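One structure, pasted below without further comment.
Only a single protein chain was left out; the remaining protein chains are all shown in position.
By written order: A, B, C, D, E, F and G. Residues from 1 in each chain.
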């Protein structure tokens, strides 16, 4: 019996701290995590190989965090029909409005599921809501998490 | 054997034209659609009843379109663990940046999958990427759609 | 004889420092204060119960502070006909423009009285201007406060 | 027995169409309306006289609509302890973000209750929520209005 | 023979550091300075008296610095035909875009000469360019200053 | 006896309609007007010659209108110690926020007196407030204008 | 002897009108033009093939126009060391600020030369300034064009 797996991709090791909450949330939801650092712009071939091989690696959802021009989630989405969740990362100055727009404003045909600026934890949760449709164990953990939230 | 169903909710009948592409895309992907007009602010009880009864109605993904303060997707997400896709709708003046921020900037714990401003077609496609994980028929149609896009 | 009471609601204990000036101002204006931490998204049922029971608790004005998507004041307003005052709270990055838009841009039918970003003290004062219409003691304190301001 | 009265002030006759919904809503709520066109900048003395004489005219709430630099609500608030509701009016180009910021970002001490851009109807409703605390007839009409909204 | 005098007004003592460069520049240009702290909103009567008495005090240009809603320069301009220079002051969060819009977007009839955010030194220089039309000594100092700038 | 003269410069004949109110206002204030179309970027030499020869032509104030990158007022100010008034002109899309920032955010040393987006009439009035310090006839007309405004 | 060639790429035929000025300007500068419609997101393989084959086709500069998320120029730049010029295209609502940020805010390592929103003519000219370094004929035409501009 298959178990749920999600990938986390970021463009630079300097994004690791901001993306860690996605890893932690996926772990908490009982979802396996494959984390990679691949730049859409500096390593287009490596990214392409990674995305095209995702299905063989049982990856069902891809979370991509990126700052500034933040093309990473959109480029990934152009190469797969798996759900892609984009996390706009803030940087000095514009506070992430650039990455929010670059990720959210995708053209018709290739959607990216955008979460809040620096919202990596919610990216993990969104992956869980998606995988919960298929994996009862994830659904159970998600319900427990929500009940815990409701208790405050 | 279950067939895939998604719900579309909008706050006002005046949003119907902007949300129609979501309906059409879901139809094209072989996903059943239940469309409702319910305001998060004017009809909180009706919205609550709708969301809480979604699982019995086989709804697996909820698409919500809203303009301006655009609380609809977030309020729906607060009441369910189903994946919620938010479509920021533009209005005069601010061009939809208000609804984009109101939908995307959700707090930790309750994610909304935000698409582009007036991106209803992509909301339908995003629902398809999610349901394609579970329904082979949807996956097949999604692949065909993407191949068609690639042919230009 | 009834005495004036206002409620302060915030979504997270981390908002307490920013909302304290509302408490202090209400106290200075001789208005009783009931402060609660309830998240609109994580605790929708608790929030609902709180708002629906507000009239029995003699609450006449509700002040709600929230950051980012900042749905709290609007969700409260959807559940009551009491005046609701929204305080947009700033967060890193966007400086509160997200919460200002999310609170101010309410749809027709359900208004929220929005004050400045991080303007909790003014939320308390606005509550006082409202309650001063009914409670002479509040009117007196408000006049004294304004005279003090005028002296510089 | 006193009956409720609200004032509507706008800076220019060209704002009349955008402010009419406030008049209509106040009328529907059984609140008397005194509408004036006075510019904060071009007619500071006339505005001052108007605001200082408001209490004698039984005015209990003042609604002020203004575009661009939009000082009108704030200048009124500086001259009275009555609740002042500000309606940011949109104009070409910036879509009203200038007037929203100019009205909402008031300094500590002098609050203005800001509603949505071009949200004159909600300004009328907000006045009704305030006056409903004191006038049972207004409360009754407000409840009926909300029930009507809830029916959709 | 008359000597040139400019006034500097700010709404709060907390603005003093940001406005000091205006004082210094006026001093360097040989222009007398009268600095006052008067809030447009908290002290409307005091401000009115100050502005109306400016001509008797030989004041020919008024520089006003203000943050957030920043009505001070516009309110001063509504009370005088002297040239009024507005300095938008930054505050946390929005970085001064609110005060820039509130000062620059004045309605037809009552202009304010707006300088850069936190541009107090340039406000002093702008006053000098104005007074240089009338006072040769100021013109001389201004030319010297510009030559010094040109030398780098 | 000298009579007051102001120059109006714009970068393109397509700006003429938006700048006409400046001409009209200057005329109304009894100020002579010299209007020129010179692009800062396409005709730097012509602009330079124009600005350097302004004093010989009795020009005492220069009004410059520009859209988008809107360097015209700043480039003029770099070449003269006369007061320069900048009028940000709106264009499609950004509504003039680009030209407002490009004109207002001048560096220390070289101020530009910025008015509202498309605020050409106020640019003319601002020139009048400046010239009224020196020309009694302008002061008289300015007072009359303001009294007319005050009458509404 | 080689003659200069530039490519123009756009994501959709609906962008053709906005990109035509680039074609015309390149033609005027004596630069050969190869125009293609290829979507970065819908046709990633076709785009890849096009970019990788550009050198064989003698293309020396690539101009790419895109709206909204506007990844096209950046994705092209990730696949080539030729200079890539990005033209942010406006769309309803946000006026092109989304595409401007998505194109300009590229990460270190992969630059895109960004021109103004809807600045296709300038993209053609920028290509000409680049090719003028190598092709005397282009330099000559560019000088003539600039002289023509200077004549006004």
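Keep in mind that, in the parts below, a residue touches a chain if its C-beta (ideal position, glycine included) is under 8 Å from a C-beta of that chain, and two chains touch if they have at least 3 such contacts.
Model, not experiment: these values are computed from the prediction.
Visitor: Let's see if you follow the contact definition: name the visible chains touching the chain that is missing.
Guide: In the entire complex, chains touched by the missing one are A, E, F, G.
Visitor: Decide which residue listed in G:43, G:91 or G:105 touches the omitted chain of the complex.
Guide: Of all options in G:43, G:91 or G:105, contact with the hidden chain holds for G:105.
Visitor: Residue by residue, what part of chain A touches the chain that was omitted?
Guide: So the residues of chain A touching the missing chain come out as 37-39, 42-43, 45-46, 68-69, 92-95.
Visitor: Touching the hidden chain in the full complex, which residues of chain E are there? Just list them.
Guide: Within chain E, the residues that touch the unshown chain are 90, 95-97, 116-118, 146, 149-150, 152.
Visitor: Given the full complex, what residues of chain G touch the hidden partner chain?
Guide: Within chain G, the residues that touch the unshown chain are 21, 60-61, 81-85, 100, 104-117, 119, 121-123, 125-126, 129-134, 139, 142-143, 145-146, 149.
Heads up, the rule we're going with is that only the chains that are shown with their structure count from here on.
Visitor: Which chain has its C-alpha centre farthest away from the C-alpha centre of chain D?
Guide: For chain D, the chain whose C-alpha mean is farthest off is G.
Visitor: Between chain pairs C-E and A-B, which one is joined by a greater number of C-beta pairs in contact?
Guide: Greater number of contacting C-beta pairs: A-B.
Visitor: Counting contact pairs by residue number and requiring over half to coincide, which of A-B, B-C or A-C is equivalent to D-F?
Guide: Equivalent chain pair to D-F in A-B, B-C or A-C: A-C.
Visitor: Rounded to the nearest whole Å, what is the centre-to-centre distance of chain B and chain D, using the mean of the C-alpha atoms as each centre?
Guide: From the centre of chain B to the centre of chain D is 36 Å.
Visitor: Give the residues of chain G touching no fewer than two other chains, as numbers and ranges.
Guide: 39, 42, 68-69, 94-95, 97
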